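Only one protein chain is missing from this complex, and each of the others stays in its spot.
By letter and in written order, the chains are A and B; residue numbering begins at 1 in each of them.
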Amino acid sequence: MNNAILNRIRQGDKPAFSMLVERFQQPLFGYLGKMGLSQAVAEEIAQETFIRAWQAREQFDPERAQISTWLFTIARRLAINELQRVAHRHERASKHDGSDGDYPDEKQAQPSAQLEQSQLQRRLYQALQALHPDDRSLLALAYLKELEYSAIAEIEAIPVGTVKSRLYRIRQQLKSTLNAGEAHE
Amino acid sequence: MYQIKPRHPLMAALMSTILPGFGQLYNGTVNRGLLVFMAFTLVVIPLVLWVALYLPTQLTLPLLILTIIINVCIWLYGIIDAWKTAKKSSHYTPKNWQIPGVYLMVFLAAMLFFIPGISQFIRSNQVESFYIPSASMQPTLLKGDVLFANKSYNCPNCLKDVKRGDIAIFVYPNNRTQNFIKRIIALPGDRVSIREQQIFVNGKSLKSGDTQQRDNMNIINEKTDNAQYQVQWSADDKAAVEEFVVPNGEAFVLGDNRSNSNDSRFFGTVPLRDVVGKASQIWWSRYEGEFRWKRFGLVLK
Partner (left out) sequence: MNKKNQTTITDDELDTLLQQTSFAQVPDRFEQHVMMKIDALPETHSSQPTWWQWLALVGGGIPALMQIAGLVFSAWNIANAG
């Protein structure tokens, strides 16, 4: 996003802002999906993220921050709030049946390779639910092409060095959850 | 969804400048605002003074200077905290109560009640400062001295009761808009007489030691219950007072500058309920342009 567009956004240019939405909607949904949020909730939060970004457009300073960092900071706060809100209502027990979010509808009959793939994806989705919200967020941000590790560190408010080590630990945790899950089938 | 109205750092900082804790109210951090306000008003001076009044008198001046430093620090902390918090609040949503009327009410309550109330409390019940415009208490107090008086004196549940020898602040019986400062010589029921530049209380002379002579004056040491001090008489002052009994509820007071003092010899005994403070420590001394540095911090006995 070049500075010309960002400055027009700050001045209240809506068409310029819609370009921002188009640019970032895909990565944003990617992030929210990996946070383990359902489609419906992801849509709500994505919408809210852009609305709040619009409302706070005057506070964004292109000199001091990247638009992507700023946008994902907003999204992260909303997503984590939502996860915490849900966690307070559900008991811990619901973690394993994946009821924190409806898994996206499975496609109809598929060739068996793809069927395995989507079963794996379902298990991945459930394994994500077992992660702490902060860890989910870090993982989800890491898989965005848009963000460097330094930007991720800023969004998560942790040192850059910690990003890599935590990511490693999170992936290991995911891996062992996935591998353990296999035994139950 | 509620309206986003980010907090303006300068507004927050200025609000905390004019009233500690006010900027925190604006930022929505009410608890911190209350903490800052209470620390600034109730904790620093009143609490420190309660402690100071129990401690030796020499510590009154340094402790009071300390309260100024602490107050300034709390005030600055409030301003900086208000600024920093406001700066970080780009997505702030004002709470329901954050309307001009509430700010006005809080401001007025603080300015019309709390702050003047606490100031008044401190002066009436703890410590008040007095300026000495006359020479009537020489050589103990000089013109241009400014001193702290302990106001926790001669009142129910107060720290100190009236003793003979105290340098006391009292309301001038002949003009109740004026405060006077003299030494308490005798209390209700005491028999008092003055003869040959000596004071007799209940038959005993207060004089101790020899008379010194200086210029045209006699310098005499006197000693009472728990005070020792010097007084001065003109060499040729022969005025005497016949023995009388101090009435109930009254005190007999004299200025240390015996020949040059408007005191109980002239305006009679002073009702004890008008005795409001006990002079404790000089914190300033300047006369005709000259600072008398030795007297800064001088403890009065």
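We take it that contacts are C-beta pairs under 8 Å (C-beta built on N, C-alpha and C of every residue); 3 or more make two chains touch, one makes a residue touch a chain.
Just so it is clear, the model here is predicted, and its values are computed rather than measured.
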item	value
Sole contact to the chain not displayed, among B:50, B:97, B:131 or B:244	B:131
Chain not shown: contacting residue from B:83, B:153 or B:180	B:180
Touching residues on chain A - with respect to the absent chain	14, 17-18, 21-22, 25-26, 29-30, 32-34, 36-39, 42-43, 46-47, 50-51, 54-55, 58-59, 104, 116, 120-121, 124-125, 139, 143, 171, 174-175, 178-179, 182
Sites on chain B contacted by the missing partner chain, in the whole complex	3-6, 8, 11, 14-15, 17-20, 40-41, 45, 49, 64, 67-68, 71-72, 75, 100, 107, 111, 115-116, 118-120, 122-123, 126-134, 136, 146, 148-149, 169, 172, 178-181, 262, 283
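Heads up, the rule we're going with is that only the chains that are shown with their structure count from here on.
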item	value
Separation of chain A from chain B, taking each centre as the mean of its C-alpha atoms, in whole Å	64
Residues on chain B engaged by chain A in the complex (per definition of touch)	1, 3-4, 6, 90-91
Interfacial residue positions of chain A with respect to chain B in the complex	48, 51-52, 55-56, 59, 74, 77
